[in-house]
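Pasting a structure here, questions to come.
Every protein chain of the complex appears in place save one, which is left out.
By letter and in written order, the chains are A and B; residue numbering begins at 1 in each of them.
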Amino acid sequence: MTNTYEPVIGLEVHVELKTNSKMFCGCPADHFGKIPNTQTCPVCLGLPGALPVPNKRAIDWCIKLGLALNCTIPKESKFDRKNYFYPDLAKGYQISQYDKPLCVNGWMQINERKIRIRRVHQEEDTGKLQHTIVNNERLTLVDFNRCGVPLVEIVTDPDFHTIDEVDQYVKKLQRIIRYLDISNADMEKGSMRLEPSISVRPVGIVALPNYRVELKNINSFRFVRKAIEYEINRQSEMLDKKETIVQQTRGWNESKNVTLLQREKEEAHDYRYFPEPDIPPMQFTDEFVGSIRKQIPELPDEKKQRLMEKYTVSEATAEILTQSIPLADYFEQMVAMSHISATVLANALVNQSVDIQHVRPEEFLDLINKKQQEKHVDSGLVMIAIETVLTSNLKAVEDYKKGKTTVLMYLVGMVKRELKGKGDATIIEQELKKRLV
Amino acid sequence: MQSKKTSIDVSHIAKLASLPLTKEEEELFSKQLSSTLSYVQQLGEVDTKNVEPTAQVTGLMNVFREDSIVPGLSQEEALKNAPGQHNGFFKVDSIF
Partner (left out) sequence: MTIKDAIHALQTKKFSSKELVQGCLDQIQKYDNHLHAFLTVDDKNALSGAENADSLLHQGIKKPLLGIPIALKDLFSTNQLRTTAGSKIIDNYIPPFDASVVTKLKDAGAIVIGKTNEDAWGHGSSGENTDYEPTRNPYDTTRVPGGSSSGAAVAVAAGMSLAGTGTDTGSSVRLPAAFCNLVGIKPTYGRVSRYGILSMASSFDTIGHMTKTVYDNALLSEVTAGFDTKDATTVDVPVPSYTQALGNKVRGIRIGIPKEYFEAQGMQKEIQETIQAAMKDFESLGIQFKEISLPHTSYAMACYYILVPSEVSSNLARYDGVRFGHSRNQFGAEAKRRIMLGTHALSAGYYDAFYKKAAQVRTCIKNDFEEAFKQVDVMMMPSSPTIPFKIGEKTSDPLSMYLSDIFLCPVNIAGIPGLSVPCGFVGTLPVGIQIVGPQFSEEQLYVLADAYEKINTWYTQVPNMKAI
């Protein structure tokens, strides 16, 4: 691997919305694991004469996500037809958005960098293809339950330079989506899909490379990371050998741990976009956009910052507590109900697995209180235990005074043993420090 | 410019449109389509500066439906017209 090249990565993310019904018809949107072709109607099955009518909630949610990603919502928007042929595409076109998407020009902060989000738009999902062999015959089978499910597409500019940045972006995006409660954003179940585009260029060059390689159909983030890594190496080696890299689409082969050219036509698709004539265009007032904006809860970054400031928890702890709104709320409710310090409560939540859906905050507090009481021991007994341990561990004391501070935890352990497990480790640690000065 | 606008790459278009054509059809259509394309060229004479294209004659806007579930087709109804089916799926010639 040469380090004279830097990766230039863009990311397209598709998210399945968890509306009740599909994007353009009243079939259920929750399709995972259902018996094939039991959730279709003339519209999503593309039967002759059927017509689409857009799901208002899906559009509201797409705009909500765009706003949460700092996008502008243009006054006018419309749907367009994206025309191509594939067995899982019932109408022979996908209703999507081309030149007037719902949301544009957003961004996400990743550490010091701003990742630009070019657009967030609405479209519909396709059916599912399955390849199988029956009686020695190769078959392709199609299930249209997923066809028509609302899909939001989030496209970034090629602003990523490391895999870690991609990782952080994806995790944050997932968290925001779950905060907004518009999708489960679950990669394993396919409700969130990643399509990175990767190119490399010599370090120091600012211009974008004249090609990109798209990676598709990879269903876990672990494999996406591996695939990106592999691609960066592969492309760097090709450039070293002065080979030309052709614009293409590749997939990840799990068993061989390589990316492979996908067996599709490599001609660029001519999608022949034109405005969807069956659906009138959309126009949004400032009031309407404002009303959607009001529905956005405190977002992860804000919440994290606020918890750190208000409760003086560490960033790492705040990061865990803000995994989900219910967890963060749970924490804040506990703090409001108790005299125990916020940091202790935070640690308890973080370190102990509690089913926050079935154990009420009061009940968990009870548990913590009990544990504290069990730990409680007369301070006199603690001092006696400390003296006992110090006199019988002279070498350790000497090591500590020489500067080996790690010994302290060993001594705390010994005191707790002396106290038969009772006592508060933090306090014991404090007292030991005082004695060892 | 003239020849670009009145000629049509029939075999490329037929591929885009997923229409298998015989050689005879390709020739015949090439002639007929060229003649139609010549005819429609005259639109270039119309002054359309600052004219908005019409996509919707009704002037309608913001037509939506509520997010509610409506009963659809049973699996049997969905598969009824399928040229090929297998275990509840639509079956097609294998494509890779």
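Brief remarks follow.
To be clear about the criterion, a residue touches a chain if its C-beta (ideal position, glycine included) is under 8 Å from a C-beta of that chain, and two chains touch if they have at least 3 such contacts.
Fair warning: this is a prediction, and the values are worked out from it, not measured in the lab.
One chain is not displayed; in the complete assembly it touches the shown chains A, B.
When you scan A:G33, A:G49, A:G204 or A:G403 for touch with the missing chain, the hit is A:G49.
Listed residues A:K91, A:R146, A:R175 or A:R201: the one in touch with the omitted chain is A:K91. For subunit B, the residues touching the chain absent from view are 5, 8, 10, 13-14, 16-21, 25, 29, 32-33, 35-37, 39-46, 48, 51-58, 60, 63, 65, 73, 77-78, 80-83, 90, 92.
If you put the missing chain back, the residues of subunit A touching it would be 42, 45-54, 81, 83, 85, 87, 90-93, 142, 144, 270, 272-274, 277-280.
Please note the rule applied: only the chains that are shown with their structure count from here on.
Here the CA centre of subunit A is 38 Å from the CA centre of subunit B. By the touch criterion stated above, subunit A contacts subunit B in their complex at residues 19-21, 25-28, 35-42, 44-45, 53-59, 78, 85, 87, 130-131, 134, 138-144, 263, 270, 272, 275, 277, 279-283.
Across the complex, subunit B meets subunit A through its residues 16, 18, 55-56, 58, 60-75, 78-79, 86-96.
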